[in-house]
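In what follows, a single structure is set out as structure tokens and then discussed.
The other protein chains are all here in position, but one chain of the complex has been omitted.
Letters A and B mark the chains as written, and numbering starts fresh at 1 in each.
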Amino acid sequence: MNDPFLLFDLLLASAVIALAVATLSVRDLFASIVLFVIFGLLSALAWVRLSAPDVALAEAAIGTGVTGALLLKTLHHMRFVTGRLGQDAAESVTPAQPVPAPVIWANAALCGLITLGLAMAFFAAPQAGPGFEALVTDAMPESGVTHPVTAVLLNFRSYDTLMEVVVLLAAVIAVWQIERGLSEAPAPALGEIWHGFARLTLPAIVVVGTYLLWKGSEAPGGAFQSGAVLAAVGLLLLLSRNYVPRPAHRGLARWAFVLGTGVFAAIALLVAGGGREVFEYPAEHAYSLILLIEGLVTISIAVTLAALFHGREPVALAIEEKRHDT
Amino acid sequence: MTPDLIYGATGIAVFAIGLIGALCAQDRLRRVLALKLCSVGAGFILVVGAWRIPPADPDPVPHALVITGIVVMVSATAVALALIRRLHTLEAEDDD
Partner (left out) sequence: MMLELVATALITLGTVFFIAGTVGLLRFPDIYCRLHALTKADGLGLALIALGLALMADGFGEVFRIILIWFFVALASATSGHLIAAHARRVDRERET
């Protein structure tokens, strides 16, 4: 009851709710995205309070950082297509059509019902009941790592994690197909100071990303957080035009996309046999296998996230010109 | 009043706000943002479900589930945004 952090919790919770409302109600889309980024960072802070540092890292790096970059890139693209870079064009992307009042009321009623059901389920659920923690603690010696979340992600529930990497792969394939032949918005002019910033932070980001990966076996961190941090390297390189994707790089990019998924699946199948099932790593090699999978998956995640940010598949110039002529 | 109750209520509220936004928002980009809010709200509820009164360690399985959810959500967001860019370009070409 007398937790000195209670006031902090209440303040943080109300700030999170207020930011969620503001994200959807503010008129300027740019402001809406910025508010969303702040919302994501404060949610990550709340999850640190709930002793979930891994989830907080993932939310801050992927859910907020990469998603924020994707949103801003989309907004930039749409302003470029409309031909207006000023703030006047910022208020909406889609021409607004009035929604009939009965539809709004029906929507509101449905939302209310769903929320009511969710709230009843949440408050009726047994508080702090026994979960999987005892099972996980018992199985930890066999996992090869000492951090429970990494053990769950890369060993006990690795089938889930493999599918997650496959979803990421599917996303990049879909984005390349959707964006085929789409004209590209010019990179924003960022100026000298920004280039200096990029030069100073690039090596640091590489170090931090690798450290997160390495540390993941015993402390919060791991492939997904590390991949997102390393994807920031790609974002910086793309934004500063130090790296311009060329059609010749497509083959390499494709290999990088499937590297993680391929090795993950191959190892899962190879360990099977001799009384073991698929994904059942032999305990004495588990650490090296997990580190190998994590390392390669990290490379795939970083390259895939950077490719998702870049969006369009790098195509040969000739094809592009032909499309402009027609 | 304990952190789990406070943040559980926050999660439900954020989910509700996202749901209303996804159904009622006029703008495509805002709808994507609203769905993203929904996912964060769901993440709150799962993380609260994993929480145990401090010295006890939290349940790592929901944590892994939320991390998976975050990565799946960023993939879905990227595809949705690519579709928005495409639609917007097509509309702009129609106007010309």
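The working rule: contacts are C-beta pairs under 8 Å (C-beta built on N, C-alpha and C of every residue); 3 or more make two chains touch, one makes a residue touch a chain.
It should be emphasised that the depicted structure is a prediction, and the values quoted were computed from it without experimental measurement.
Which displayed chains does the hidden chain touch?
A
Just to verify: which one of A:7, A:101, A:124 or A:193 makes contact with the chain not shown?
Residue touching the chain left out of view: A:193.
For the chain that's not shown, point to the residue among A:183, A:201 or A:240 touching it.
A:201
For chain A, which positions touch the chain that isn't shown here?
85-87, 190-191, 193-194, 197, 200-201, 204
One rule holds for everything that comes next: only the chains that are shown with their structure count from here on.
Can you check how far apart chain A and chain B are, centre to centre, with Cα atoms defining each centre and the answer in Å?
For chain A versus chain B, the centre distance works out to 11 Å.
Once bound in the complex, which stretches of chain A touch chain B?
It comes out as residues 1, 3, 5-6, 9-10, 13, 16-17, 20-21, 23-24, 29, 32-33, 36, 39-40, 43, 46-47, 49-52, 54-55, 58-59, 62-63, 66-67, 70-71, 73-75, 77-78, 81-82, 92-94, 96-97, 99, 104, 107-108, 110-112, 114-115, 118-119, 122-123, 125, 127-128, 131-133, 136-137, 148-149, 151-153, 157, 160-161, 164, 167-168, 170-172, 174-175, 178-179, 182-183, 224, 301, 305, 308, 311.
Inside the complex, what are the residues of chain B that reach chain A?
Interface residues on the chain B side: 1-4, 6-21, 23-30, 32-34, 36-37, 39-40, 43-45, 47-54, 56-68, 70-79, 81-86, 88-89, 92.
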